[in-house]
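Subset of chains shown; positions unchanged.
Chain nomenclature is as follows: A and B, assigned in order of appearance, with residue numbering initiated at 1 for each chain independently.
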Amino acid sequence: LKSADGSSELRLRGQIQVDGRYFVNGDGSASGSTNATAAQAADTVLLKQFRPIFQGKLWDKYEFLLTPDFGGGKTIVQDAYIDAKFNPWFQVKAGKQKSPFGLERLQGDADGKFIERSLVNNLVPNRDIGVQLHGAFADNKVEYALGYFNGVIDGNSSDNYTNADTDNNRDKDYVARIFATPFKNDTGFLQGLGFGLAATYSNLAGSGTGVNTTTAQSATESNLPSFRSGLGQLSNFKYTTASAGATNGTYADGQRLRWSPQFYYYNGPFGLFGEYVQVEQDVSRVGNTGKRHDKLKNDAWQIAASWIITGEDAGYVNPTVLHPFNVDTGDLGAWELVARYSELNIDDKTFAGTTATSYADPKSSISKASAWATGVNWYLNRNLKLALDYEQTSFNDGWTTGAVKSDRPTERVLSTRLQLGF
Amino acid sequence: LKSADGSSELRLRGQIQVDGRYFVNGDGSASGSTNATAAQAADTVLLKQFRPIFQGKLWDKYEFLLTPDFGGGKTIVQDAYIDAKFNPWFQVKAGKQKSPFGLERLQGDADGKFIERSLVNNLVPNRDIGVQLHGAFADNKVEYALGYFNGVIDGNSSDNYTNADTDNNRDKDYVARIFATPFKNDTGFLQGLGFGLAATYSNLAGSGTGVNTTTAQSATESNLPSFRSGLGQLSNFKYTTASAGATNGTYADGQRLRWSPQFYYYNGPFGLFGEYVQVEQDVSRVGNTGKRHDKLKNDAWQIAASWIITGEDAGYVNPTVLHPFNVDTGDLGAWELVARYSELNIDDKTFAGTTATSYADPKSSISKASAWATGVNWYLNRNLKLALDYEQTSFNDGWTTGAVKSDRPTERVLSTRLQLGF
């Protein structure tokens, strides 16, 4: 749908995702557990996304993207930005947008090879409000982005703050990313190779129930993330929060530095995709015996492979279906097989000390997660996609058996998605 | 508004309803009452509905309907589904949609003959997230639907859960409906006759403040409905909830079986419409003297008649206005007179016992409601409708006079609606 008046146009688009999620053997809710997250593991049908999209271009230069999302029983703004493309190498994008950091995160929500993003996504900032200078040079072979944002915690968007889309601290995030596709104009086997590096820096403070160290900051939140599994989306890690009794919770207190090398490689119907993310985060906790302060290093990585068996070309976006599904003609659409391994490692220092002093409790928070996933994607046509994924995630720690720390039971999830985009 | 590219199209539509509601004599807020609902009976102007609608068809087969609703100060998703019409008798509809059960509920929100649905609507499931297989056979004379849904409580949508559009229990709803219009291709007086039968089944559990009987279930809600009047929409029945003191509340605990015979009959400008709904619901309550468990049978029925005095044909949808209202030409649009009787009966077992043990308290919850309504609809044209309704509802029980149980005062409501649809 396009309506042009001179050099301007508006496109009205839409995206909807309906998921079915099935926990094999109900593993997520193992019996005998008092773990709070166990309760989340009910099979369910989800309205994952429901996004009308207003996209446009004005005066040949100013692009905008406005995307509310009504999925999951909440209404949030996914994208709301203006991108002034003064020049290929000088463009300014202001508003709410994806922070230019993670390769999997920057991939379109409809273009992902899997129903849910990998464990890596726990450490990657999502949508944020701010401004970025970006562009491409060297025959568009190198893209760069320099961003100034309000800042979001790992794996979260600015709408996840208690007051959605309202900054809760004074300090801002600086984000930089460079990504190269040096052989994109060649015809050789390296044509589909892209690689890059991204980093974010902030110096921020959160609150461990009133322990607000800097009076100029209004944080009433810890500004620390919690983590979850990929396909099952069950929570499996959180920093200690203040209890009703004596102790205070863990809170962000100092530098946060993220960096991520990343690459993809596409060759004919085959695709390979990988990224590594490390987050260094200064945290504190005030206990009865004084204040602890540490720099915690969490990291995560993934490697994913895909093969389109019907011969279409693989890529960072959905393939162009050669023969749309049609019962009459016997055309099958495009079929793709995918596999992925991802890992999340929490710093050991996180769990040092007792329940009263550690930054997180190993009896309920995992120290490591490893996930294998396989799946099949059926692209019926340009607009419709059906996916079936299976993921199995095993954990270190994060569970309690007879008051003793044990490993959280392996999570086995089967998930389907019906996706419509227009 | 339609924009076609080959076999696909997108329609951008909209619907808005502005209501005025006037409680005659302020009956809803009878003086001397300490009834909590009394306070709701203020005359008011309401923004009842505000729905942009994205409707489309892709590849001649895949239809979708996306409808957010901003009315009443909340934002919810009314419809968000994809309907794959592989075949007249084999169609799959996935996403958030109306549960295929009640005849009045399945009627379009803009097509209803009255400003508010009848008392029957209290027992009928509304929108739910899930999948249905549906279609028509025998020259489209028989429609069927078989659904698998997350499940909603009587009279509610999935957005009414504490976590909107998120399933709060493990067990699902199975829904079946068949509806026949056997004479639809005849020209005789039975041409406009349709009748059918619908049923839903679930086995679910709720919670009476921590009394969660099945550990594998995450219910923190009772999963029981409350009821309200038709035109006035004042709450008049609720199951006992946990008090701050000793006792626990009533909660769903076992089978829920709904069934409903239903019919309509249209002949020229005349219409007749009727349905009966019965709900069998297993409930429990844990008191100081032990746990009570019962199967409660609530039922409701309505009969409604309509007459279009300007000669248009009556039907399940709004009439096609022959002469749109125009001051210059003297055309009047279409005018319709409507009348309705509806009744809601609560099982006597609900009120057995004392306040400490009964499932609901007869001093604040009614045991029966009976409502007469009349109204006039003015269809100015295809897009605009003005309605004026009056409804009078009398009750058994549900009130307190001098600490003694009495009948809730008769509710008299006058309501207007201005409706725009495009």
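Simple rule for what comes next: a residue touches a chain if its C-beta (ideal position, glycine included) is under 8 Å from a C-beta of that chain, and two chains touch if they have at least 3 such contacts.
On a predicted model such as this, the values are computed, not experimentally measured, just so you know.
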item: Overall number of sequence copies in the complex as this file defines it, 2 displayed; value: 3
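Keep this in mind: only the chains that are shown with their structure count from here on.
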item: Angle, in degrees to the nearest 5, of the Cα rotation that carries chain A onto chain B; value: 120
item: Separation of chain A from chain B, taking each centre as the mean of its C-alpha atoms, in whole Å; value: 39
item: Chain A partner contacts - residues on chain B that touch it in the complex; value: 3, 5, 8, 10, 12, 52, 54, 56, 58-59, 62, 64, 66, 68, 75-77, 80-82, 86, 94-96, 129-131, 148-150, 158-159, 161, 163-167, 169-170, 172, 215-218
item: Chain B-facing residues of chain A, complex; value: 1, 12, 14, 16, 18, 20, 26, 29, 31, 39-40, 42-47, 50, 52, 70-75, 324, 327, 381, 383-384, 418, 420, 422
